[in-house]
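Read through the structure below, which is laid out as structure tokens, and then see the notes.
Missing here: one protein chain of the complex. Every other protein chain is in place.
A, B and C label the chains in the order they appear, each numbered from 1.
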Amino acid sequence: MTTNLQAQPEARVPAPVHALEVRGLVKSYPGVKALDGVDLVVRQHEVLGLAGENGAGKSTLLKALVGLVRPDGGEIWVRGEKVRLRSIVDAADHGIGMVFQEQSLVPNLTAAENIVLGSEGPGVRRGVYRWNTMRRLAQEQLDKIGSHIDPLARTDTLSFADRQMVEIAKVLRIEERTSHPPVIILDEPTSVLESKEIETLFTQVRRLREFASVVFVSHRLDEVLDVCDRVAVLRGGRSVGEVPAADAAPAELHRMMIGSTGGDDHYHGASAAVRSDERSDEPRTPRLVVRGLSGKTFRDVDLDVHAGEIVGIVGVHGSGREDVCRALFGAEPTTAGEVVLDGERLDLSGTRAACAAGVGYVPAERKTEGMVGPMSVADNMTLTKQHSRCTGPLVRPRKQATLVDRWIERLSIRTPHRGTAIQRLSGGNQQKVVLARWLVAGDVRLLLLDHPTRGLDVGARSEVYRLMRELAGSGVATVLLADSLEEAIGMSDRIIVMSDGRATTEVAAPAGGKPTPLDLVKEMV
Amino acid sequence: MTSPTEAGRGAGRATGTEADGDVVPAQRPRPRRGVSLRDAGPPIALVVIFGVFAVLSPDFRTVSNVQNVLDAAAVLAVVTCGISFVLMMGSIDLSSPGIMGASAITVALLVANNRNDNDLGVLGVVVAVLLAAGLGCLSGLALVVLKVPSFMTTLGISAVGLGVATLMFAGVQPNVSDTMLQGWAVERFLGLAYLTWIALACVLVGWLVQRYSRLGRYAFAIGGAEEVLALSGVKVAPYKVAVFTMAGAFYGLAGVMVTSQLGAGLVQAGRGYDFSAITAAVVGGTLLIGGRGGILHSTVGVLLVTVLTNGLVQVGVSPYWQGGVQGLIVVAAVAAAVIPQRRRNQVTK
Amino acid sequence: MSTPVITKPAADAVVPVRPTLGQRLTSFMPVIALVVLLAALTIADPGFLTLNSLTAAVRTSAPLVVLAAGATLVVLCGGIDLSIAALCSLATVFFALWLPDLGGLTTVAVIAATAAIGALQGLAHVLLRIPSFIVTLGGMSIFSAIALVISDAGPIRVVDRDVTNWLTLYVGGVVPMSFVVALVVVAVISLVLRLTPLESWIRATGYSESAARLAGTPVDVVKVAAFTVSGACAGLAALMLVSRNFSGSPSMADNLLLPAVAAIVVGGTAITGGHGSLWRSLAGALVVTLLRVGLPIVGVPSAYEQILYGAIIVAAVALTLDRSKVLIIK
């Protein structure tokens, strides 16, 4: 329990009063030491970036800062005062608030109610709502960040970016509880935003700096460097260093995070199939041919994907690219159009037909759509291709065990055992299991990847990238909806730009001839 | 339109977007306040069904029958007021038969009656409602403390309530001789029995609670996203207990109303009200998953169910078929509400 | 009889975490609850724990076990079937009406009919996307109405007892045949689930329907199948009731609905779906039966019996529910 850091004299009061200081924070879970003596300083009016791989202890640290986790040891100081945070309300009283990674708004309440939720103040008098006061309170918060949302709109009718604004407005309510500038923690605020929305968010973060301190957590190192003043890096539950953002490069941060010079080189390969294709001049029939596909949110989409090719689809929020992807898997109804896979018409009536035809789909919402959390790794992996573990109609446990163990080894999935519930694995390993689901039978011909690296850390990302390349190399046609433009550019052989439900442009992106993000953005808007 | 494949072959650049004429607007949610179109379904159905019966049966369209329908809806409306809040939270409540039985016997024994010398009048009603609220509170406590699903806690409390009622019943029917309580069922104001006005008052109170009280709004929010409330520093448990307590109080009042109608305290005062209240709430548009609907929705549902029951008798449908027709209409009503918003890959539990 | 063992595979190979004592206990809780209840009844009335008495209790429990077993499948898929009892009543009427014409085939015909009706409900649920609670609530009233009409609202005597007589026999002179049949039903369904992909499909559907669908699981087929089996079980339970009461009646099984649901939940199956098993429901059904018939027989007065029943089922669920599998309790 005791760490060398904790042994420091307690009475020492820091000379410059920091907005927040963490000393030697320790937290253990059964079998895991999540925090192993973390030190962190947040200065007044600065934006501090917090970087670290999954499992580095970021989320435990953040939870400790807002009172959701009780540390086993160490101290938290707020403005030179040692505090003990027992609950989220406690933290708010000390001026610490957090915007959670998964949005924490009640969808069926109004924006105003969400903003004041839990600290209604004069908005509720003796349990009775005073709607006018409440709207005024909410409006004040929204004004602070310059948002023009109707406070009485139901939250589930707002766009994602607007909800993010509501979320920030809500966190800023903690100002009412304390006379000091608050500390605002933003946990992965950009992971599901499109680039335009991210810009708006960054503008708001810079505004926040004028009256608050901000802790900004993101997996996208370029973002962290872009918006932050300083970046602190965690590794294995310890603080491993800090750098001023101005001097740092993503590669350097990355090195600190994984403890060695990892490469960003995974972007720069190209699938073997395409290279060989470019050498031969003969026109090939594409593996996937989509003609005039229309649905609720997209129209007249044409798309060709060759065997062994990775085609990225980019577009802003609302471009309809996710729905195209789901439609190809039979999970979204279509109104017109034809899809041909290897010369045979693809049945789009349901997911079963798509699976049977050798189409695989990795959904963006891994936790709710990608995996069945309480079920084992083995059962998740064999969920789709049941015949791979059966003889006739009967399940053969031994057959399943052999198969699953082979794939666990092949994809180097880090799991204690194939029988472990998948929800106990780290995000990257979960994603690998989800991918493996389509591979176990060896019959997948088209893979649709919807944000396959969302929420994964750098290391896990590289592994997923490597896997994608390998699959493409073996002839699988891949459609990729990437997490970022860089990812799309780096991974794809060709990029389709979608805008307002149509495929508007196609950009070739062969190895050595990659377009720049700016090229794409021009086409997207 | 140029095939994207060809377009992309030549250069890394686009051949341009020519689709500027009729761009499909992306489906983006628009900020919205107030009533949605979906909420209009049940009231329309009510009007239609009322119209159909009015055409079919001359007895149905008389003023006295409309009064009769409203009077008949009174007890169910009060029960439904209570259950609506529970359903809004996404929980379920099967405790009304027991709680109503207990409160019916209690009130019959506390006001002027043939069993003892009590004559507490309104105070007796208050005590009965408080007892009912206490039983409701117990099911809420069992939910949040023992973490037992409300389905079971309320089922258990229902049995407990029936037991308590049977204990107090002690073999001799308590008959009410209290003039006030008897008057509620008999005396009329503006053509409607006092009980009906009480039910209307309950609906109003329920609506105010739902719209203007923290309890009501939080009940709504718990159905929407319980975990978010916790993250916002709201302790959910007390509100859950409070909602069950309030529901219990409504059932208690309903038990008193049944006692007033029957002139006697019956252990079976609440028999059947559990499922009919859920039916009414659901038909009115309150979803069982929580976070939707409300008191007004449920009240429309109550009227729908009552009109249906009454109308079927009036047009001469065999009493055996009546339950079946009601069942069909419930399924149809929900289907009509659900089908327009069907999605692929939709989760239906 | 094997007890339900929910194996929790060790957590982390890096740091192996063994199931705690509490977790081990949770998986045995239904059986523990059963034993405790039996002990309590025996203390209240030492005459209760006799072979005869236990034989009668398991015989009584048979229809409830079968009903609960069928409905457990629906619950595991994340739905609920409120129509089982009404369907069972309807089936007793079918049986009584058809017996004179169909003779020995009646059994098959009734079970086929209830299975078809169950499938119909499943289809309505899946195709119209109506919540199962509503579909089966509607079904409950519709089946009752049909039963009332075709039986003219009264019971129908079953004079020819040859067809149902086998259910009243005793295996080895001790174990009632109806209970053996109930055990076989539970065992066969459990076995089929375990040996085929069905178990994965059902659990995936129950835990996370959208994930299951996107993994290509035949969610709709699985659900319809669950409702079909639930319907067939209602038919079989009807057969057991007829063999006991020598008549069919439009309300014969109506009062078994809440006990059946209670049996499922008392067994520790999560009402939200995914987690649970038929063996648990078997234990739950025995607990509920002991409460229903045991309490009055050992001399608990009627009023206290109801209070105890209410308190005990809540307590039993509090014991058996594995809260680590269910995140939010509604």
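In this text, contacts are C-beta pairs under 8 Å (C-beta built on N, C-alpha and C of every residue); 3 or more make two chains touch, one makes a residue touch a chain.
Just so we're on the same page, contacts and distances are computed from a predicted model.
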- Query: Per UniProt, what's the omitted chain called: "Multicomponent Na+:H+ antiporter subunit C", "D-ribose ABC transporter substrate-binding protein", "NADH-quinone oxidoreductase subunit H" or "DMSO reductase anchor subunit (DmsC)"?
  - Reply: "D-ribose ABC transporter substrate-binding protein"
- Option touching the unshown chain, where C:43, C:127, C:188 or C:221 are the choices: C:188
- Given the contact definition stated above, which residue among A:256, A:378, A:411 or A:479 touches the chain not shown here? A:378
- Pick out which of C:40, C:97, C:150 or C:297 touches the chain that's been left out of the picture. C:297
- Item | On chain C, residues whose C-beta touches the chain left out of the figure | 1-2, 5, 7-10, 18-19, 24, 47-48, 50-53, 55-57, 59-60, 63, 153-157, 166, 168-177, 180, 183-184, 187-188, 190-191, 194-195, 241, 244-247, 249, 251-253, 255-256, 289, 292-294, 296-297, 299, 301-303
- Considering the whole complex rather than only what is displayed, give the residues of chain B touching the chain that is not shown. 59, 62, 64-65, 68, 71-72, 114, 165-166, 169-173, 175, 182, 185-186, 193, 258, 261-264, 266-269, 271, 310, 313-314, 319
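The criterion applied here is as follows: only the chains that are shown with their structure count from here on.
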- Query: Does the chain-touch network form a line, ring, star, complete graph or other?
  - Reply: complete
- Note on the structure: Most remote chain w.r.t. Chain B, using mean C-alpha positions, is A
- More C-beta contacts across B-C or across A-C? B-C
- Message: Taking the mean of the CA coordinates per chain, how far is chain A from chain B in Å?
- Response: 41
- The distance between the C-alpha centres of chain B and chain C, rounded to whole Å, is 28
- Rounded to the nearest Å, the gap separating the Cα centres of chain A and chain C is 43
- Message: Using the touch definition from the top, which residues of chain B touch two or more other chains?
- Response: 227, 345
- Which chain C residues reach two or more other chains? 210, 213-214
- Message: Taking the touch rule as given, give the residues of chain B at its contact with chain C in the complex, in rising order.
- Response: 89-92, 94, 98, 142-143, 146-153, 155-164, 166-167, 169, 226-227, 275, 278-279, 282, 287-290, 318, 320-328, 330-331, 334-335, 338-339, 342, 345-349
- Residue positions on chain C within touch of chain A in the complex are 7, 9-17, 194-197, 200-201, 203-204, 207-208, 210-218, 274-275, 325
- Message: Under the definition above, what is the set of chain B residues touching chain A in their complex?
- Response: 1, 3-5, 7-9, 11-17, 19, 23-33, 211-215, 217, 220-221, 223-225, 227-229, 231-234, 291-292, 344-345
